[in-house]
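Removed from the display is one protein chain of the complex; every other protein chain stays in position.
Letters A, B and C mark the chains as written, and numbering starts fresh at 1 in each.
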Amino acid sequence: MKQIGIVGGTGYTGVELIRMLSSHRGIEVSCLTSRSEAGKKVTSLYPWLPYSADLTFQEHSLDALSSCDLVFYATPNKIAMTEAAVLLERGVRVIDLSADFRFSDVALWEATYGGKHGAPDLLQEAVYGLPEKYRHKIAGARIIGNPGCYPTATALALMPLVEASALMESHIIVDGKSGASGAGRTAREDLIVAETSDNFRAYAADGHRHEPEMAHQISQMGQEVSVTFVPHLLPMIRGIEVTVYVSASLGIDDARRVFEARYDSEPFVSLAGIGKHPETRWVRGSNRCVIGLYQQRAGQLIISSVIDNLVRGAAGQAIQNMNLMLGFNEFDAIPVDALSP
Amino acid sequence: MKQIGIVGGTGYTGVELIRMLSSHRGIEVSCLTSRSEAGKKVTSLYPWLPYSADLTFQEHSLDALSSCDLVFYATPNKIAMTEAAVLLERGVRVIDLSADFRFSDVALWEATYGGKHGAPDLLQEAVYGLPEKYRHKIAGARIIGNPGCYPTATALALMPLVEASALMESHIIVDGKSGASGAGRTAREDLIVAETSDNFRAYAADGHRHEPEMAHQISQMGQEVSVTFVPHLLPMIRGIEVTVYVSASLGIDDARRVFEARYDSEPFVSLAGIGKHPETRWVRGSNRCVIGLYQQRAGQLIISSVIDNLVRGAAGQAIQNMNLMLGFNEFDAIPVDALSP
Amino acid sequence: MKQIGIVGGTGYTGVELIRMLSSHRGIEVSCLTSRSEAGKKVTSLYPWLPYSADLTFQEHSLDALSSCDLVFYATPNKIAMTEAAVLLERGVRVIDLSADFRFSDVALWEATYGGKHGAPDLLQEAVYGLPEKYRHKIAGARIIGNPGCYPTATALALMPLVEASALMESHIIVDGKSGASGAGRTAREDLIVAETSDNFRAYAADGHRHEPEMAHQISQMGQEVSVTFVPHLLPMIRGIEVTVYVSASLGIDDARRVFEARYDSEPFVSLAGIGKHPETRWVRGSNRCVIGLYQQRAGQLIISSVIDNLVRGAAGQAIQNMNLMLGFNEFDAIPVDALSP
Partner (left out) sequence: MKQIGIVGGTGYTGVELIRMLSSHRGIEVSCLTSRSEAGKKVTSLYPWLPYSADLTFQEHSLDALSSCDLVFYATPNKIAMTEAAVLLERGVRVIDLSADFRFSDVALWEATYGGKHGAPDLLQEAVYGLPEKYRHKIAGARIIGNPGCYPTATALALMPLVEASALMESHIIVDGKSGASGAGRTAREDLIVAETSDNFRAYAADGHRHEPEMAHQISQMGQEVSVTFVPHLLPMIRGIEVTVYVSASLGIDDARRVFEARYDSEPFVSLAGIGKHPETRWVRGSNRCVIGLYQQRAGQLIISSVIDNLVRGAAGQAIQNMNLMLGFNEFDAIPVDALSP
């Protein structure tokens, strides 16, 4: 029985970690820390998680976390980078769900997130936690930068084309849409039902922090790309869809074959049937990514990719990484079927 | 490995049966029939259920169903009543999710649903599938009438008071609200997003078919009651809340103690914390019922009860009954934690 | 051209006052005060109101307001009661949209809202701004307590029965449901889309401040009543529905005739067709109240009443009162047709 720690279990990604890990038979959440909620029972905050009735938030303490085999950071940016080194030294492996360890390039991280990185050496060591690409590296890693939600949906939408060197132009356009849970569990006036329900808008159209992550990670896959990325806020809870526009050397039929071959043995990625469009409800609560391919004119492809931002875009993928690191079956405790309707 | 049949797996309750049963290790869905979709794969209709990739809808056939240990009817009313006798004779047990077997009183059924009942003898034998009340009878039953969604939420809200003979007046008021999935998977103009999203209204305020079921079943518990029941349509997908108004001989503190004692050992029923109000999202995708108790004036109690209409109000409770009938752990394959946010 | 002031124009009721008054040809909003937003243009906060492009929030000042003919208070409770006397002395009439002037009984107000009332003498003078009941008093009033949203929907649902002395028991049950805009424009975590969209729950089931207002105002109409009131939060923006359960001496047909006669000449109140149920979208953006009558058993009536909580339940009714007070046509600038879909 492996001992697992969670730092910051009070945001949505933390709640999802708690929920999914409670059904994992090989681990035990032995340390759950929160600065704001220490002393409270999980079920007093989340009455919908009776399986976790025995869990109580405790004060944050690196010493307490040191007895774990692996610790998840479900914290805001710039926390994990100040603590990870200590845990690694003590033999504790780390999966960071924030953006601290998603770039191998310190300068790019600092340009994107501002300030000095707190653990630049670890940036080189950290593995980007996209299992379909880095499964073997992940298994042996001490520290994982768990991918962002939009970058996950986008990377999976492009990986087969990039690996096949099929992009004809380096500039790609990513039009993203996310449910409101992507903004986190925060009391913001612009997120209340009266403002955001039955409403739609772009945000950060001048530049969003996930754009450098996308460009960086896709370029690492084999073709240098630049990305224009505009995210939008959906009047709903869960789900991300990205529509990706590229120039490609493959026609639609060949592209489809390339995607099918690439994802044939991947249980968490699948293609929508021909003529169908992936729907976010198909992946509600699931770790799957579903992808559709379309063509309107020769030389250009359109890819629509959907994930659940809290599962595949955060906690589910993090647990998939944990399974790889700790030698469990990769699929343990990870939901595949979606809750729909 | 028990063999399970599902008749009519194309409505929401059928989809939910398929979804939940796919994670049950003691059974196999060996026969899935549909008049309209025979020949189609489950995943062609429900791409969000990859775990059921091997299942295909077949033509409806009592002979095929006869090889099953147990058959679920997830059909409209008045189908199961014409077929159940044949299956029972052949040693197949039946759980009917429609209203055909919810009343022990033929005259009441005929007054409520119209026409002649097709199997009046079986009405006497059929057990009302509310496990918290009839667990032992269910275990030995050949045929179960699975409770309606509103009656389930209401029966669990009143059972401790009725068993304690604490109702002071026989007339109770039940104000119910249901998500739109309760209306089924049907192309109705009044259910489309443009008509029903961001909208709220009562329906069937002159009398709803679940009212006789409520009154009948609660009366069976020990105190004769009459019920005024007004359902309302919520602009959302899943979830039922009923607010029940009763005159009671118990004060709020005593009432709370009675409920706690009654449900202490029931893993699928729990009380909301004092001062809290049960939320439908606490049971989204879960088989739990959460109940809150309130008092505004002496002699009167208010009970708020929430369930997921498709799980506890239909498929989840049906599988709970199946587990009891086939000797499995009552909780196998039944979700308890909810998907929230 | 009458000069109008608005105090606290930054909440939803303030925004709605601004929006509706901008189309009124007999008045001019000459003073719009806000402690938090002084100096800002209305359109910088509410880009959807270009008709009000000339309006700018200014510092709150009783002197500035003193040049107005009439001032609306769209403020939290306990502000208008400290300022109204000064304005009245200076000849400025006042419509308070908060709860400060809704009770004629000081003790009841203090028991409900806590602390000492700041203008107990004015409580006697203030008129409850329900035009269908107090049209003539309103026309001559110096100060109006504008009704609460739930009490408006409930009072209109009961007024014909109470005036006809048709209630058989003094205890009535009011099950209320409100869109999330009723909670105001406030950054509360429990109101964000991820928590409250696709969710439903009761609130304040132990007692809500609108209950004494309902009981007080209905009793004033002719029959002393006690009220059990449970409000619920709807996953949508605008709209209130109350379902009212009463014992009545009238059958359904007589009740219908009484309602028709009472509201025949009232352009803002109407009955739903027989067999129909009022929908909140029928009054979205409108000042109308639509009422449905139902009966399930002899001696009891069910009334479903819908309004737009921000229009009929706040700003629209306030402007209706203003029109009466200043001698305009009662219907000037008040929307009647609803925006649907």
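Please note the rule applied: contacts are C-beta pairs under 8 Å (C-beta built on N, C-alpha and C of every residue); 3 or more make two chains touch, one makes a residue touch a chain.
Bear in mind the structure is a predicted one, so any value in this text is a computation, not a measurement.
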Hidden-chain contact residue, picked from the options C:181, C:300 or C:323: C:181
Residue of A:14, A:50, A:160 or A:235 touching the missing chain in the full complex: A:235
Sole contact to the chain not displayed, among C:201, C:216 or C:281: C:281
Given A:90, A:136, A:257 or A:277, the one touching the chain that is not displayed: A:277
Positions on chain A contacted by the hidden chain, ascending: 173, 175, 177, 179, 194-195, 197-203, 205-207, 211, 226, 228-230, 232, 234-239, 241, 243, 245, 275, 277-281, 284, 292, 294-297, 300, 302, 304, 306, 341
Absent chain, residues of chain C that touch it: 12, 15, 19, 22-23, 44, 46-52, 181, 185, 197-198, 237-238, 267, 270, 272-273, 276, 281-286, 288, 290, 310, 336-341
Absent-chain interface as seen on chain B, which is shown: 12, 179-181, 183, 185-189, 191-198, 235-237
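The rule we apply is simple: only the chains that are shown with their structure count from here on.
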Chain copies touching (chain A, chain C) - same or different residues, decided at half shared: same
Mean-CA-position distance for chain B and chain A (Å): 36
Intercentroid distance (Cα basis), chain C paired with chain B, Å: 39
Whole-Å separation of chain centres (CA-atom averages), chain A against chain C: 46
Residue list for chain B, restricted to those that touch at least two other chains: 197-198, 237-238, 281, 284, 341
